[in-house]
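Got a structure here, written out as structure tokens. Questions coming.
Omission of a single protein chain aside, the complex is shown with its protein chains in their original locations.
Should a chain be cited, it is by its letter among A and B, assigned in written order, with residues numbered from 1 in that chain.
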Amino acid sequence: MDNVIFIISTILTVGGALCVLLTKNVMHACVYLLTCLLGVAGLYVTLGADFVAATQLAVYVGGVVILMVFAVMLTGGPNSQSSNKFGIVKIPMMGNAKTYIIGIISAVIFGLMAYKVLSRVITSIQAGEAPVFTETVEKIGFMLVTDHVLAFEISSVLLLGALVGAAIIARPKRGV
Amino acid sequence: MNNTIVSYLSQFESYKGLLESFSSLFGEAGPGLLTFLVFLIGCILVVTVMATIGGLGTYAERKISADMQARMGPNRVGPYGLLQFLADGVKMFLKEDITPNTADKFIFGLAPLLALVGVFGTLAVLPFSSGFTLSNLNVGVFYLIGIGSLVGVAIFLGGYASNSKWSMLGGMRGASQIISYEIPVVLSLMAIVLMSGSLNFGGLVGAQGGLPQEWFIFHNPFTFIGFFVFFIGALAETNRAPFDLPEAESELVSGYHTEYSGMRFAFFALAEYIEVFVVCGVGAAAFLGGYKVPFNLGGEGIIGQVLQVLVFFGKTLALYYLVIMIRWTYPRLRVDQLMTLCWKYLTPMAIFNLIGCALWIYLLDSKSMWDMLAAFVGSMGTGGGH
Partner (left out) sequence: MEATYSLDVYTPVVILLFLGAITVVAALLLGKLVRPHNPSESKNTPYECGEQPVGTAWSFFNMRFYVIGLIFIIFDVESALMFPVAVIFKKMNEIGRGGLVLVEIMIFLSVLISGIAYCWRKGDLDWVKSYVPSKDTNNKQG
């Protein structure tokens, strides 16, 4: 069974990627990208990373592909000419010194608060104390709350930044 | 914990005998081939049963809506009109396959295929009984969510490929509706995963019991709210009324499947009905105790398995009836009401739910309300008996 899944996933991935490059229609390229990402999920399965494969399915296939087709549609689709109808004249500012200073100070304050809160609760887990985890998901979870907890929390801040940034960029002119 | 049919069947002597004969016939590949054959037969069986349920779902919908509207419903074809769905299937099979000449032929043909493939993929992890789960994946819940989102992609591609204004609008609305409502569904399932500590469906159902007070829905008030958030979100995910704006017959002619005729439309319709069943099945497994029989009647033998399958189907079909009833009771939501409901009501409720469940487990050691009530009553009985 391993070989079957590997062969199918390889065909999907490489075939999809090749078709993305060779097609002239943007929408078809999105569909081939979908096939390619499905193949990558299959490759994760052959590596034994079942949770990562499921995440690939849920986030990429369910989210990113839909976002791409939306983007292709909103920018005129495969029949678009050179000019688009965006209407966004305002270019989001990279930020001036004030923005950066406030950003750095809030990051430091947030880090200090998180540290204060977490240091009350965290005492290191002894080796014999930790329960035995067998599945990939459980091992990932255990790492996320002990060794890599900073990465876990920082990723939430990163997602917040992405959310706010996307919301600001996607905001149309306010009729000024 | 891989109690799929193969590992269940391998307990029996006859299966071991079969294994030996296969090994002697095919040498090394024998056991693998036997496993594959058992899975193949199981999958074909499940697909056939599901397709029949999908077809009977159309019949049930017409009969139940007729009952609610004081009329008869189909009663000509077969006894009580039961074979109506077969007649419909044959009709759609024989219809001409019209592809609009401005349509994108590749994507036009791909969309029903993606929809059906996505729905069939979700059937692999449904827990029909403790021995008869096709594939007890360790990441079952998350895999179901991922594969189910293929249907959303298919709806958008179907709407796009038809190259007609109605379909495009229906497709965009359908895709944005499905992705929006995925968030409350995932968050309420996450609360259940929190409480059971495992992502595979066998673990989810195993953490519950047979009697109603051992189900997750009655475990604490947060899961109770979570069930309704999940149910409403699931209704919207499958484009069922009152959330069926993408296929709103009075508004968009037929939304994303306007230009599809014959078998292609049949695939979309079949995918929708099977998806409703799957989603009701997930609700029954996660919140209503799944296949657990009260008092564990029948044990783990064949009779127990049959009882478990019946219990699972009973709970799922009860939810299915509820879904059909809701369709014919409520008016359709407008598109901005739909989005407001999702982002401003259901998502905050689901997040609040998740926090509440986590607090409940932490503070109360995941005792259910009934356990605490029983302990309280017990202590009252023994302690203050004057």
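Basically, contacts are C-beta pairs under 8 Å (C-beta built on N, C-alpha and C of every residue); 3 or more make two chains touch, one makes a residue touch a chain.
Everything numeric in this text was worked out from a predicted model, so none of it was measured.
Residue-wise, the contact with the chain that is not shown comes from B:Met263, picked out of B:Met263, B:Ile326 or B:Met369. Contact between chain A and the absent chain runs through residues 1-2, 4-5, 8, 45-46, 48, 51, 55, 58-59, 62-64, 66-67, 70-71, 73-74, 77, 79, 85-87, 114, 117-118, 121-122, 125, 129-131, 133, 137-138, 140-142, 144-145, 149, 152-153, 155-157, 159-160, 162-164, 166-167, 170-175.
Touching residues on chain B toward the chain that is not drawn are 2, 4, 6, 32, 35-36, 39-40, 42-44, 46-47, 93-103, 109, 112-113, 116-121, 123-124, 134-137, 142, 162-168, 172-173, 175-176, 179-180, 182-183, 186-187, 190, 193-199, 253, 258-259, 262-264, 267, 335-336, 339-340, 343-344, 347-348, 351, 354-355, 358-359, 361-362, 365-366.
In this section, only the chains that are shown with their structure count from here on.
As a whole-number value, the distance joining the C-alpha centres of chain A and chain B reads 27 Å.
Put simply, chain B touches chain A in their complex at residues 32, 36, 104, 106-107, 110, 137-139, 142-143, 145-150, 152-153, 156-157, 160, 168, 172, 175, 179, 182, 199. Residues of chain A touching chain B in their complex: 1, 25, 27-28, 31, 34, 41, 50-51, 53-58, 61-63, 65-66, 69-70, 73, 135-137.
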